[in-house]
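Got a structure for you, written out below as structure tokens; questions coming shortly.
Removed: one protein chain of the complex. Kept in place: all other protein chains.
== chain A ==
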Amino acid sequence: MLIPFFIHIIPAHFLAKPYPILYLCKMQLASNLLENAVNEFAKLPGIGKKTALRLVLHLLKQDTAEVSHFGETITKMRTDIQFCNRCGNVSDAAICTICANPLRNQRLICVVENIRDVIAIENTQQFSGTYHVLGGIISPLDGVGPEQLNIESLTNRIQTEETEELIFALNPNIQGDTTIYYIQKKIQQLPCKITTIARGIAFGGELEYADELTLARSLTNRLPVGSYISNR
């Protein structure tokens, strides 16, 4: 059964990348300072040791002043940045630019999981209300209960700001649902409309390949053709 002669038949792409991890564990750098810097960069998400080395070598070629500026920018970003007292978004002041903007509808709150979602929705330029960043979603399995999230501040906001509509823009999964139901339950006696972003067939997606649940949801949440066309 063992026919080593046949190994050459194995498609090349299948066996590509020969043992990158082994090789890099043995990476020998002549300087501890260099090695420390590489290790720091490699801690960043999506950066492996190889890329880290490339970035560090690039910095090494720059002027000292330029690299100092780079370092200071990072430090300042971390020490000076604040989180908006009202919505939890990143901010340079106690209240973020979105909350402070009088042109935005302050009675409309879009509830998101994290700051990245705020950026994603802002990039669409389709939303002119405010946000509320939960800082996660409810998942007891991961040790995240309602008290770990900015839920109380949200219910307080709805009460004091006389919010008219709460839009949930959470990921369409079970924990997202749990979080929505939980908050809904907490605020059910308040006169605030609750909606969620539509879930359904992705634009450019093909019906045939959508799973049954998505297709069923799209049918339930169907739109008048007029609004469908104008939304495209």
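Here is the rule we use: a residue touches a chain if its C-beta (ideal position, glycine included) is under 8 Å from a C-beta of that chain, and two chains touch if they have at least 3 such contacts; residues count from 1.
One rule holds in what follows: contacts and distances are computed from a predicted model.
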item: Among "Phosphate import ATP-binding protein PstB", "DNA replication and repair protein RecF", "Acetyl-coenzyme A carboxylase carboxyl transferase subunit beta" or "Lactate utilization protein", the UniProt name of the subunit that does not appear here; value: "DNA replication and repair protein RecF"
item: Options A:P45, A:P102 or A:G143, residue touching the unrepresented chain; value: A:G143
item: Options A:K49, A:R104 or A:K186, residue touching the unrepresented chain; value: A:K186
item: Candidates A:A94, A:I174, A:I197 or A:L219 - the one touching the absent chain; value: A:I174
item: For chain A, residues in touch with the removed chain; value: 1-4, 6-7, 9-11, 14-15, 17, 19, 138-141, 143, 145-147, 174-175, 177-178, 181-182, 185-186, 211-213
